[in-house]
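Please read through the structure below; I'll follow up with questions.
A single protein chain has been omitted from the complex, and every remaining protein chain is retained in its original position.
So, subunit A:
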């Protein structure tokens, strides 16, 4: 405990200190709930220094966002700051303790936006859709700096130019829905810079963005920080981002600071067990899974279990269709894992859903080879055949919350495919369900509970149990680990690979995360704007990509090693 005490209070590095902007000591924020109190932030202490970036990292529920929100006193009800101090040092030498200010008072309002600015995760919902971009930025200028309308407009154009929005004098009069997600986040940053704040709090600002956009935003924040000399507090769950941008790191777990130190120490000499586990699970996903290393080489002579040829899926009007899937051809061999990687909007999810004919493709063929050697074209299959095929090709969904019916117990959810296909009922069904839960590492006694009583990782296991209930041959896993914390990801992937060996499954594994693909997949197909631009063995695609888009994509991914910062070397793909 005493060791922890020292790490929470001081950073033990000899580096010359920059002037402190914000000094947080023993911050405690509680959420009273029906049966007790949740200590979301429990005695957290740190310093934010001028010109440096402090990364707050932790898994969901670790209290990192609540810490950031406590600083500006915008914690959601019923949460409140119980104790601690947050001393803001102003450039003129005066100090103010933010914890003592009235959350609705004039003083804290003067701090928000003007001295400490904040940007949020969702660039879609944190900007108002009914005001122009210029109006929203000018509001801050006129409120805090008392500028005239013309001055504010000129400053606004200047700010938009700083965040590299093209044609800033025209963009001022545009509405937010005319911008893409990355551009909106730039607008948010411009807005936060409006009053030259001494500190910027960024709460997962790139989580909702694609990796290539993320790289640009991180680059922008870094450059602006150097220009303005701001202190940045950056909240994220992505260790790659931390390694790329942090000077100092706080690792949080269950509201407490586990470790606090310079970024190199956190990554290369972690002291705390939790930090070690976290770094370990990140590094584990940087290489091929151990389970796969042990496997004997696959027999390539077998005919493919699934063969997609010239698949087309269009949305919208027939005259000017949006080609979500455009002339895609793929092969999935028995027992292999085919990774589909791409950014949002690349059509990877749509393609995956076409394989089960959730959508009716506009053209092409999906030949499925059944166990007895018969080949069925899923695109043209009739109702009865489709029902048969859907028993053999199953799906694991991305969202562990939305894909489980909240009004059904786990036993009902897992047993549903067995029940509706008339395979088991009554006592036999109950036994089968208990067995399935055991296979995915869940306690069979929990089967009478509802999904909301389970954590995200457990829910995803329920989804896997439902998928394997019918003894399938192929499983389409759509971003199956994206909603999970990094420490759970490798566990989930290991489970899926163990089941693969046991049940002889083939996976079509859709993901935007190259790390997960590298860990899990034998071969990978890279999708970009509905087309497959590159297919090949995972090692080959990840280490020596042939296509320019794959190269750009890989160069934008932050590596979890602060000694190998590569972001500045990245290149863009203009296709």
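Here, contacts are C-beta pairs under 8 Å (C-beta built on N, C-alpha and C of every residue); 3 or more make two chains touch, one makes a residue touch a chain; residues count from 1.
Everything below uses one rule, namely that contacts and distances are computed from a predicted model.
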item: Protein name (UniProt record) of the chain left out of view, among "ABC-type antimicrobial peptide transport system ATPase component", "Putative membrane protein", "ABC transporter permease" or "NADH-quinone oxidoreductase subunit K"; value: "ABC transporter permease"
item: Touching the absent chain when the full complex is considered, from A:34, A:95 or A:427; value: A:34
item: Selected from A:18, A:281, A:421 or A:482 as touching the chain missing from the view; value: A:421
item: Contact with the hidden chain (one of A:149, A:170, A:387 or A:438); value: A:387
item: For subunit A, residues in touch with the removed chain; value: 31, 33-36, 38-40, 60-66, 69, 75-76, 79, 255, 356, 358, 387, 390-391, 394-395, 397-399, 402-408, 416-417, 420-421, 446, 448-450, 452-453, 455, 466
